[in-house]
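Structure below; questions to follow.
One protein chain is absent from this view; the other protein chains keep their places.
Chain lettering (A and B) follows the sequence in which the chains are written, and residue indices restart at 1 in each chain.
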Amino acid sequence: MTNSNQSVLEVRNLSISYGDGDRRNGVVHDVSFSVAAGEVVALVGESGSGKTTTAQSVLGLLAGSGRVDAGSILLNGEDISRWNEKRLRGIRGPVVSLIPQDPSNSLNPVLAVGTQVREILEIHGRLSRKEADRRVIELLTHVGLPEPELRARQYPHELSGGMKQRVLIAIAIALKPALIIADEPTSALDVTVQRRILDLIDDLRREHGTSLLLVTHDLGIAADRSDRLVVLQNGRIQEEGPTPAVLAAPKSAYTRKLLSDAPSLAVKTNRPALDLSKPELVTVTGLTIDFDLPGRQRFRAVDGVSFSVPQGSTHAIVGESGSGKTTTIRAISGFQKASGGGIRIGETDVASLTSGTLRPFRRKVQLVYQNPWGSLDPKQTIFSIVEEPLLNFDPLPKPERASRVEAIIERVGLPTSVLSRLPHALSGGQRQRVAIARALVLEPEVVVLDEAVSALDVTVQAQILSLLGELQRDLGLTYLFVSHDLAVVRQIADTVSVLHNGRQVDYGPVEQIFERPTSDYTRELIEAVPGRKFPHHLHIAAQAAGQVS
Amino acid sequence: MTRYVLSRIGQALLVLWAAFTLSFILLQAMPGDAVLIKFLSPDYGLSPEQIQAIREAYAVDGSLPTQYLRTLVNFLTGNFGYSIQAGVPVSAQLATNLPPTLTLASLGFVAAVTLAVTVAALSALAPFAWLRNLVHSVPSLLISVPVFWLGIMLIQIFSFRLKLVSVINPGPWESLVLPVATLAVPIAAPLAQILIRSIDEIRTRPFIAVAVAKGATQRRILWRHVAGNAILPALTIAGVLFGELIAGAVVTETVFGLNGIGILTEKAVSNQDLSVLQAIVVISAAAFVTINLLVDFLYPILDPRLRTRSGATA
Partner (left out) sequence: MTTLETTTGLEQQHVSQAAGAGQSRLPKFRLKRISFGLLLAWLIIGTALLWAVAPGLFTGYNPVEGLPGGQLKAPSALHLLGTDSLGRDLFARIVYGSVHSLSGAVAAVAVGLLAGTSLGLVAGSTGGRIDAVIMRFVDVLLAIPTLLLSLSIIILLGFGTINAAIAVGATSIAGFARLTRSEVVRVRRAEYVEAAFGSGGTFWNVLRRHILPNSLNSVIAYTAVQFGWAILQLSTLGFLGYGAPPPTPEWGLLIAEGRNYLATAWWLTAAPGFVVVAVVLSANRISQSIGRTR
């Protein structure tokens, strides 16, 4: 099987398309790269770059109508791109294996965890049932699961996201393959869990000398964890080379743009110092929110959160899933009743709002959601989406409404020609601009941004962040910015609250939080952010350029 | 857990009681009753006093609330009243007609499940794309076929043309072949449809990709990973299928001239024999409620996510 060629994987001039008949849509064009034994190669790109398709083809896992049109995929020197299913089955597991993207949906919900790990041994192994069971426990122990005997008997829903990913890693390493394909292995996980999972993959890989093809959108992860980088855009390779070299001196314009747009902890905020003379617009004191659980139990989602936000500034609320950050801002925007504590916005006491006074309050506080695919009605045109808030309050004459809609659409950087379109005809970034326009058309005082840039590609994310900054300066807006992404927070926040399990573990100006965090949790959070090996000079250069223009 | 079981049983009894009340309103509370229809006819030549006596005997006099309460108590004690037309207790009629229908229905159900599973498995595993597509469209064709017409066509084809199944003096099993086939189709069609749909949906889930990456065969993936998940949505239509089974039995028995609950129902409607129809309606509702109850208790066994969490969760 092995020949003199030391590459475990060699992809040559690969082209892949989707579709049927003569209507095929090319998604990967003439891609070539190789992975040497024991090497980590990162495939980096934004959505639609073809990185996942490329990785799937190595396992012969192309979805639906996908087809390899040209090129070859050499695994240990043998071209597998034309192999039939039967031959491919023989190498899936023992030679090449997969760590999938979304651990919560990647385990069969009706089978016990141990059964699912044992399955890969059953398919390929000659182990007896008893030996296989012992090996399962060994594997589960090896990936760092506490109480492995218990875990083997449990079902996926009884495990946390990080634990599920550990189980999937156990399956991937079970037969000691030569190559593991990790497709965005941590994008669905919290940042502290992400770090531990990536560390685990690193350790196991070193131990067995396994090669890793790491597919990721996150340049920070690629920078920290890979030996070589392959940058993809629209299905074509933009740049390829050793990671440190690419990061230090990117040759392609696209890579440079990706690097400068990626948010990074190392970049200090270049926001002007807070104007302390401005009055405080939002004041939250001792906010507590309880949820009723079945069986007369209560669950405290938010426990004593206090902060105040001066007018025209940005307060970021940071936390991982289950930290209570979303519940907090839902209470502030009047979608959730507080159980205790107070929320004041300007002169309004949010807790005392009745169904009659809630509507006028809505004019002052507007929410922008994370997912621009879900927050716009698919049946409305962009014009009616942005016009709708105006219709809800004092009726304006039609021409004036139209001119206000057009004005705000232009203000968020969209051409007025989008007004007649439906949301599905717009890109993710354009949709998020529409959502911002809808929030701003009522001229609110406070805009609550719930992970508003998290679903976007880095280059789009950078554009939206700069738009938000611009709007804040011009219109004097106050932002409440909820995010799990510390690097983004560092760039746009003035003050920060860090939430953990419903409690506020840190609160203060952004510099203080990042330079001198008071809680261990905040420190862990900051250390877990990928991008340690990031080239900071590029950022500084890019920012300097931005300030000049 | 016991609380959940008890509350589900309570709910089921409530629905059953409401179904009884609805059937009473539809069938008994209306003006003009079957006794009058039958005995007022001049063939009998009865005097008003005699008719009144008969009415009392059949327990159809009295105010509505008392009638309602009496009927309810009677049903609870297993007394379903008298068949006006046949002049025998409804329970006696049920006793003679239920067994043949149960035989037909259970054979039909087994045949339907076999057919549906075969079609669903073929639509996933058949070797050629054109064959898979063909099998895919079988359920939507079957669902559009009137059951009674199907029965007639089967007689036409198998008895009259091919002469495979004799219509004159058939053996006990021979007489059941075509009825069972007829009854199986309306049950198999929706079942196969929902199975195919959920198989298609589950095959796009990420855990299937993981199983493929383990090197599993298509067959293994279908039976180990898809089947256990695809059966869950199919269970939700168990009650609907039971309704189809009843309707199918009525029609099939009529077409093939078999004795059973179906013929009893048909006669009861034609003769306005209300006690008989109400008994059949209430018994069917009871069966429906029981089936749904069983399905509810079956779910946690098939789907670990619905089991109440044990202390094992750390």
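One rule holds in what follows: contacts are C-beta pairs under 8 Å (C-beta built on N, C-alpha and C of every residue); 3 or more make two chains touch, one makes a residue touch a chain.
Every value quoted in this text rests on a predicted model; they were computed, and no experiment measured them.
Just so you know, the chain we are not showing touches A, B across the whole complex. Residue-wise, the contact with the chain that is not shown comes from A:376, picked out of A:200, A:219, A:376 or A:414. From the options B:149, B:223 or B:297, the residue with contact to the chain not on display is B:149. Not every partner is drawn; the one left out touches subunit A at residues 23, 333, 335, 359-360, 362-363, 366-367, 369, 371, 374-380, 384, 388-389, 391-393, 421, 424-425, 435, 438-439, 442. Across the interface with the omitted chain, subunit B contributes residues 14-16, 18-19, 22-23, 26-27, 30, 140-141, 143-149, 152-153, 155-156, 160, 239-240, 242-244, 246-247, 250-251, 254, 265-266, 269-270, 272, 274, 277, 280-281, 284-285, 288-289.
One rule holds for everything that comes next: only the chains that are shown with their structure count from here on.
Each chain gets one centre point, the mean of its Cα atoms, and the points for subunit A and subunit B are 50 Å apart.
Looking at the complex, you find that subunit B touches subunit A at residues 204-207, 209-218, 220, 224-225, 228-229, 302-305, 309, 312-314.
By the touch criterion stated above, subunit A contacts subunit B in their complex at residues 59, 61, 63, 85, 89-94, 97-98, 100-102, 105-112, 119-120, 123-124, 146-147, 150, 153-155, 157-158, 168, 171.
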